[in-house]
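All protein chains but one are shown at their positions in the complex.
So, subunit A:
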Amino acid sequence: MKEPVYIGENPSTAPDLSELLVRVAQGDHEAFGSVYDAMSGPVFGLVRSILRDPAQSEEVAQEVMVEVWRNAARYRPEKGSAMAWTMTLAHRRAVDRVRSAQASSDREQRAALLEHTPAFDEVTEQVETRLEREQVRRCLRTLTELQRQSVTLAYYRGLTYREVAELLALPLGTVKTRMRDGLIRLRDCLGVTA
């Protein structure tokens, strides 16, 4: 009566990230190693896009990966994928870091952010992310200019919507709305399902 137990939908495939996180929550170091290998690239890339400074980015990315270990039991699959959970964590951490540092910095420095080209243009091309990058880039082009700027300034730069509004000289309500309808358009273009 002893039979293998498969948790995922397809027993023949490698364990997916959600399944791995369940094992991480049980203290499984090997599962964590696999989770690290799958997630550290996206986490590091995102954190670096927001923080810029390589040493700080490494420090924050490391904190995020340790937090995945520490809080794996709090991951709730019904609220989204394991990757989305981790990336939300990473974004939150990076944004917190940038805001605490920014509290003292001046407005001109923020204005300089607008001059930056989008982060994904600067990253060294990696085979495994090239397709993803192409698709995201293509879908970002389907957004209006205001939608695209609102979304990318907040996501890749860590600005609040008030800061985005100030930077783009737009009413607050407009930026709120552009962020939402921009993401909705992006969702539809990428074919994202929750």
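Note that a residue touches a chain if its C-beta (ideal position, glycine included) is under 8 Å from a C-beta of that chain, and two chains touch if they have at least 3 such contacts; residues count from 1.
One rule holds in what follows: contacts and distances are computed from a predicted model.
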item: Undepicted complex member, UniProt protein name, chosen from "Dipeptide/oligopeptide/nickel ABC transporter ATP-binding protein", "Glycine/D-amino acid oxidase", "MinC protein" or "Regulator of SigK"; value: "Regulator of SigK"
item: Chain not shown: contacting residue from A:51, A:146, A:167 or A:186; value: A:186
item: Touching residues on subunit A - with respect to the absent chain; value: 1-3, 5, 7-9, 18-19, 21-23, 25-29, 31-33, 36-37, 40-46, 48-49, 58, 61-62, 65-66, 69-81, 83-84, 87-88, 90-92, 95, 119-120, 123-124, 126, 128-129, 132-133, 135-137, 151-152, 154-156, 158-162, 164, 173, 175-177, 179-184, 186-187, 190, 192-194
